[in-house]
Structures are given as structure tokens and as C-alpha cells.
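Okay, structure first, notes after.
Every protein chain except one is present and positioned as in the full complex.
The block that comes next holds chain A.
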Amino acid sequence: MDTMIPVDRGGPAQPLLLATGLRKHFPVGGGILGRGRKVVRAVDDLTLSVAKGETLGVVGESGCGKSTVARLLIRLIKPDRGTMVLDGDPVDEPHGITVNELRRQVQMVFQDSYASLNPRLTIGETLAFAPKAHGLPAAEARERVRDLLSKVGLDPNNYAERYPHELSGGQRQRVNIARALALRPRLVILDEAVSALDKSVEAQVLNMLVDLKSELGLTYVFISHDLNVVQYLSDRVLVMYLGKIVELGPVEAIYGNPQHPYTRALLSARPSMDPRKRTKEAPIQGDPPNPIDPPSGCRFRTRCPFAEDVCARAEPALSDTGHQSVACHMSIAGSGHSKAVRGGAAAA
């Protein structure tokens, strides 16, 4: 039996991580003493849960708040408001678990494989660092390092003594993944973890992530701007636009039957892989607006071909349509949008 599989506590039905009403606004520029101060609404009242054993994909364009969500989930930054519960235990609250304990169970892998490794430490030293800091005796830490390196497909005899600059980008990213696994976490957040890799190497790392997940019973939050890779890996997908969730659901529903006009545009903006079916027309025009002063109501309305008055007036709530959740007035019965589903509740 593999000793690296963590113990489940609250049972399979209890979410591994539940975040409610997370908000993070960053102050930018603006006047002195806070007067006329502007804020970037990086993440705005976002609620999500991560089920045990799933891969939750997070997509959206640059600046929509994906990395901010990731950093909030491991508490690298403190939310302005909102709560988090890890397998039944509230985080950073009197009767719950500490932020340190959260950071042991939830680990993160970043995009930049070079910047996140200390150039003066060997790979072995880097990997042994956290386990030793958590009190693992030196001999056991060495054993853990060998185990971790073999798990990510690097021969311990060959790589433990090397320095980061002696590795290729793909090898360095394997080391980063190994480091994230060093404390036997339950949840790993991968923020653009394969985005800097060449395609031929990306495939190696994706295969490895799939293997590690089943071998170690891991749960992933996989953040990427690459819609194809997210589709490949994820069980559920969360689509963000300007700090908000616009759509959330099973991967088949999001890719097979996207409901939100932004999700549809994003998916059909993917370049075609078939020269006989090249893209004829861009699905939407213009650039994403500035997150400092997002549009009122629905934040997508300024680029949405279906926008009506109600879209500027009221913010659409994330509503269940039966297959997925969508934040669009067209999916909310009685919203006042002319294309809204009619009748009582949205088709349930």
C-alpha cells in the first residue's frame, strides 16, 4: 500500500475545499490617503467547491483573476472577505485549521519553472527542504527525495545532485511538481503549470499528472488559458470573466453545450486544426475591458451580441440550468431579457 495516499476525513461526498464569497480587490494608483483610490476587482464574490478526486479546470483570458483565485485558495494572499472550509474544517478560524495546515494539504505549482527554484540549492536539497522543516529526520527526508524524483520520472541517482540551471524546462517543471508533492498534499493547484513547455514536453508532463493523480489519490485545480488542455484534463470547468464566474459545469456540458455567450465566444476563438475549416469570422470583437472599472450589471455586456437594457441594470446570478450553472440573463427565467427562458423556473 502506498504510504503517500492521504487519509480522507469527511467522506467522499463532502467537498475537499469549499470557498464562499471570496473577494480580492487590489488598490491601484489613485490619490493620496485613499481619496479617489481605484481598485482592481480581481476576484469578486466568488464561490466554488472542489470535490474529492476531481480535476477542476479554470479558464478565462489574461487578467480575469485565475491566479488571484489560486493564491487565495492557498492563502498566499488574504481575501478581503469570504470563507474557506477544507474537508469540513474552517480555515483560519477559532475551531478550524490554521493557514499553515491548509498550506500543507494544498500545494501549488506555478508557470515559471526557473524562478520558483532556488538556484543555489541542488534539486535534492530543494525537495528535502519542506519535509525537513516539518520535522522529518534527515535519513527519511533523503528517502522521500528519491521517492519523489522517481515519481516524476527523474532518476534520483542522476538528478538529486544537480542544480536547476543544469535541467531543461520540462525537467525543472517535474521538479516543481515533485516539490508540491513533498508534503503529501491532498489538493494541488496547477497555475499554468504546463504553459511554458514545448508541446512535445507538455504531453510528457500531462501524462505524468494523470498518473500521479490516480497513484496518489490527488485532487487538482488546473488553471490554464489553453482550452484544449483544460478539456483534456478536467472533470468540471469553471469559466471566469473579469473576476466573476460566468459558467461552471461538467466538462462535457461546457464544451459540448456552452450556454454563456462568453464561453461560446471563447471556445469558437480557438484556432482550427483543419485547414479546410478555417475560422471565417471572429466570434466577438474588441478587447476585454479594464478590470479597474468593470461594466455595471453583467460584465460581459459591452462585448455581448445579445446585450439588452437589463444586462446593464442587474447583475445576473449564477443559476443552475440543469446541466451547468450560468450567469446570464438569457438563462434566467423572468429576468426581463427578451431571450430569457419562459415559464416558472429555468429548465431544471
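Throughout what follows, a contact is a pair of C-beta atoms (placed from the backbone, for glycine too) under 8 Å apart; a residue touches a chain by one contact, two chains touch by 3 or more; residues count from 1.
Rule of thumb we're sticking to: contacts and distances are computed from a predicted model.
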Can you pick, from "Osmoprotectant uptake system permease protein YehY", "Hydrogenase maturation nickel metallochaperone HypA", "Cell division topological specificity factor" or "ABC transporter ATP-binding protein", the UniProt name of the chain not shown?
-> "ABC transporter ATP-binding protein"
Of A:216, A:284, A:312 or A:333, which one is in contact with the hidden chain?
-> A:284
Of A:140, A:198 or A:215, the one touching the omitted chain in the full complex | A:198
Option touching the unshown chain, where A:95, A:165 or A:276 are the choices = A:276
Would you write out the residues of chain A that touch the absent chain, in ascending order?
-> 61-62, 168-171, 198-204, 206-207, 210, 225-229, 231-232, 251, 255, 265-266, 269-276, 278-279, 281-288
